[in-house]
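Here it is: the structure, laid out below.
One protein chain is absent from this view; the other protein chains keep their places.
Chains here go by letter, A, B and C, matching the order in which they are written, and residues are numbered from 1 within each.
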Amino acid sequence: MDVNFTREQEKFRLEVREFLTSAIPPKLADKIENNKPLLKEDMQNWHDILNKKGWLASSWPKEYNGTGWGVVEQFIFEDELAAANAPRTVPFGLRMLAPVLMKFGTKDQCNYWLPRILDGSDWWCQGYSEPGSGSDLASLKTSAVKCGDQYLVNGQKTWTTLAQHANMIFNLVRTSNEGKPQQGISFLMIDMNSPGIEVRPIKTIDGGHEVNEVWFSDVRVPAENLIGEENKGWTYAKYLLSHERNNIATVGISKKKLEKLKVIAKNEFRNGLPLIKDPLFAARLARLEISLLNMETTNLRVLSESEKGGDPGAESSMLKILGSEICQELDHLQRRAAGRFGRISRPEALEEGFNGEDIGPFFAHTASSTYFNNRKVSIYGGSNEIQKNIITKMIIGL
Amino acid sequence: MDVNFTREQEKFRLEVREFLTSAIPPKLADKIENNKPLLKEDMQNWHDILNKKGWLASSWPKEYNGTGWGVVEQFIFEDELAAANAPRTVPFGLRMLAPVLMKFGTKDQCNYWLPRILDGSDWWCQGYSEPGSGSDLASLKTSAVKCGDQYLVNGQKTWTTLAQHANMIFNLVRTSNEGKPQQGISFLMIDMNSPGIEVRPIKTIDGGHEVNEVWFSDVRVPAENLIGEENKGWTYAKYLLSHERNNIATVGISKKKLEKLKVIAKNEFRNGLPLIKDPLFAARLARLEISLLNMETTNLRVLSESEKGGDPGAESSMLKILGSEICQELDHLQRRAAGRFGRISRPEALEEGFNGEDIGPFFAHTASSTYFNNRKVSIYGGSNEIQKNIITKMIIGL
Amino acid sequence: MDFDQTEERRLIADTVAKFIAKDYPIENRVKAANSEIGFSTDNWAKIHELGIPYALFSEEFNGFGGDGFDIASLFEALGKGLIVEPLLISLISGDILSFSKKHSSLLQDIISGNKRIAFAHFETQSGYESANILTNVRDQKISGVKSMVQFANGVDNILVSAIDGQRLKLYLINPNAKGLKVNDYQTVDGGRAAEILLDQVEAIELDIDGETALSSALGKGILALSAEALGIMEHIKELTINYLRTRSQFGLQLGKFQALQHRVAQVLLEIEQARSAVINASAALQASGEEREKALSACKMTIGRVGQFVAEESIQLHGGIGMTWEYELGHFAKRLIMIDHEFGDEDYHIAKFSSFYT
Partner (left out) sequence: MDFDQTEERRLIADTVAKFIAKDYPIENRVKAANSEIGFSTDNWAKIHELGIPYALFSEEFNGFGGDGFDIASLFEALGKGLIVEPLLISLISGDILSFSKKHSSLLQDIISGNKRIAFAHFETQSGYESANILTNVRDQKISGVKSMVQFANGVDNILVSAIDGQRLKLYLINPNAKGLKVNDYQTVDGGRAAEILLDQVEAIELDIDGETALSSALGKGILALSAEALGIMEHIKELTINYLRTRSQFGLQLGKFQALQHRVAQVLLEIEQARSAVINASAALQASGEEREKALSACKMTIGRVGQFVAEESIQLHGGIGMTWEYELGHFAKRLIMIDHEFGDEDYHIAKFSSFYT
């Protein structure tokens, strides 16, 4: 039993930390620190900085110009990104499509599409959910009918994150209605600029615009954009969902949030006492911190298993549940710490160049909107209810 | 909207209170106050005292020598019983069998059996659950085969409370295997002294003996002991389960327990502070007290509806859940208050006439055993899971 | 004992329900709540045409209500429609003015809707402590900062608290007075609030005992907010049950999944507990001292706890749709959660309730 990182890993951490110190544009770090919304340029800019350093594809093998890091190095990298107020990279191309391409795509597809992810030529988004297919993803209806060397795609996707920035979408489409619903699904890459595609924004309760509907009417897609075999898409989709599990609990981000929450709780006062000395708030904070400390070890245990070639299985689902609940509890406590100022909504104060009056503590400007926005984390990527189904399926086996 | 009891009801409360002050044998009150086990004589004695006063059958109509009280008066009576450290009466004859007899029994059956409940000739117990039929009561297998003017009963009942004291048992038996399982059940009264009956004690985790197995082998029961029609027993059983719902939440008992818990929390110390001033314990206590205050009003609302002839429906199930959870939380906090002494187990110190050494606070002697014993309240009488099924069935209606 | 509402209270609740059904579709509410002034002046006028605010005051002040159950039944009805218009401020300010002999005409103007008033009491450092006030008076001029003042723009009068020596007093100021600055902003749940900066602003002192009036008014405010939350939960319950009945996944209605059923059962049960808490607080409003304070804290604490539970569970049970601006659930959930940020949250009131343990 050895709970420590190796000396090489500790050295690696310092190297990452040193790089990040100088690499992150201060304006970007300020946005992350203060929960301000990122512009498309911010994300692209950060993408380019990491690409230049060669650390963009942190989970890719060297063969495709990835870092070739092990899962523990990737964990450390994410940890340091969060600690340094750097944004996570946009996952759709790098961590979702890419592994599917590498595993199931042709050599040509890999050689064409993977470099375009790195150099920023393509911004990918993910066409999975549909209005009638949420937790029951396999019931999806968007159809793709083969006509010669093209597919004709019709239907609607929803909850498509950052589709407004994307020029490409990887789509689960129905190519057959025979057999079980899972058997007629294919995996198709589609140019967002194709005629017949319409992106409609979905405004969320926090007032933000992250997700979209994507409508397809008679969209023509070159047949060469199919990944793998027709009607085998469900296998690829599941591979994608199970592949990027190493950082599913977002430990690094939660640790950084906890650190910020403690600073807030020292500065906010209730009845003449700093909130961190209020027995009920301190107990909430301690329970949360302890859960996070436990979860970090739970996560490292899974990584360690995974390094040895083990399959995390039910533990991935546990980490998804724990990670989302801890994230939401952090947001909840930050909202609670904002007290009467938790009701502030001043999107204008989050814009670049705002120089209006200060009102209340600045964190309060985003405390409630972040809380509401992150109700999503127990819903998306397989809701916590689906994760619990998976856990009992695996462990009780009925 | 009037949340107050009427003047008559308040007068009634005082009358009950005054009677109880002098009526309860001090030794009995001491046993209740200190969670000491009651002997059969204690229960019989109290039964006789109430019978002499004419208040034994608090839920019966006057026609059968009951009190004829309304549901609110019954609630007040239970409240005062608990406040005065009087035991609840044993429910099986008075509040379970009696309403079934009155509703579905013949005049002769009523005239014979009801007076025997009052004068203590019969001590009833309840033969419902079986080893294979817990939540799924309708799957019961104990069979009764008609042979002339007798039934021949074979099978096994379990969780039979106080069967060791009883001379009669009312039993759900299977008289037919046709149709749905609910359709072949009959309701039979059986003399516990019949040849072929064996009572085997079930010891529970707290070390106590409340429940039993009752085995039937070729037990002969006079056919006249059938209540109502053959194969209609499920209707009667459900009537029984839904009838005595007014005090399902045991508000009075929980109020008394809370009062005792507050006294304990004033006398126990942690770090030089009385426990009631410990922020975390005080918060637990306040949450519990507030739940109880809310539940009391929820219960009175149901009674008020019921007085007007309304059907409580889903609210009864809510009260069952709330009542059991509050009871268990009271026990949990009492256990927690016992601290290091929560591990004491000295059944000998609970016996009459014990004069050994004092060890720790006396309440600690029963704190943990009561906590473990009352894990039953969310299991028996339709588990909380079954209650939740009922609530959604009634309200979502799917 | 009778938990049915009186005929009169049912009538006013019905009036509100009809107003919501006819004039208050959720789209309009959301638009108005996110507009420049944060509510609809048309609806504000209609609410007064219908005479709704009269239910908040007793006959002594030309009203036909004013006790705990009147306040609770009206605000519960308002909550069901997510009414954003500032009736809470009318209640609180009106209650304070009802202690005054000199300003009865202003009270009447508020009830009738002729005038609108703002209530500027809490401050940046106050937290939820009503007594934590730094704004002070010298030579009848007020200086200080009031924060999170609801709907402060466009009012005819501002009711302000300030410390005169050791005592807390209440004042009326003119919104156009010299030395007064209003920094107005949106709130998360719709509507507006403002920081009010006061630099030696002229003020008229009210002829009342400030602390007595504030304690009365804030107690009513707690009850009103709690009842509003109850109404909101009622509506969320309907939305959620309806969604579970109609939405299918894996070929079954969601309401047929036992794991969801049991969670809904818990939601329903907790809402009934919240309803009882509001009844208890309504009944205790006329009491005094510890009995009143404990019932109000018990109520607001219950609302805080159950409100968060109901909001979070209902969103989770809905899934993605529950997070969209388009669908009404989110707006109800936001207001429900934000009520915990007014007049003391769950933790504040649990500590207050347990402070009575001796």
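Worth a mention:
Assume contacts are C-beta pairs under 8 Å (C-beta built on N, C-alpha and C of every residue); 3 or more make two chains touch, one makes a residue touch a chain.
The shown structure was predicted, so the numbers you read here are calculated from the model rather than taken from an experiment.
Within the whole complex, touches from the chain that is not shown fall on A, B, C. Set against the missing chain, the residues B:Phe19, B:Tyr239 or B:Phe341 yield one that touches it, B:Phe341.
Interface note for the absent chain: among B:Ser22, B:Asn271 or B:Asn355, the touching residue is B:Asn271.
Although one chain is not drawn, the whole complex shows that of B:Lys146, B:Lys203, B:Lys238 or B:Lys308 it is B:Lys203 that touches it.
Panel shows chain B; residues 129, 134-136, 139, 158-159, 202-205, 207, 211, 269-271, 278-281, 284, 332, 335-336, 338-346, 356-357, 359-360, 368-369, 371-372, 375-376, 378-380, 383-385, 388 of it touch the chain omitted from the view. Although one chain is not displayed, its contacts with chain A can still be listed: residues 1-6, 9, 72, 262, 265-266, 276-277, 279, 282-283, 285-287, 289-291, 293-298, 300-301, 303-305, 307, 314-315, 318, 321-322, 385, 387-389, 391-392, 395-398. Mapped onto chain C, the interface with the missing chain covers residues 257-259, 261-262.
In the analysis below, only the chains that are shown with their structure count from here on.
Ranked by separation of Cα centres from chain A, the top chain is B.
Innermost chain of the displayed assembly, by C-alpha centre distance to the whole-protein C-alpha centre, is C. Averaging Cα coordinates per chain places chain A and chain B 53 Å apart.
Centre-to-centre, using mean CA coordinates, chain B is 43 Å away from chain C. Mean C-alpha positions place chain A and chain C at a centre distance of 38 Å. Under the contact definition stated at the top, the residues of chain A that touch 2 or more other chains are 279-280. Shown for chain C are the residues in touch with two or more other chains, namely 350-351.
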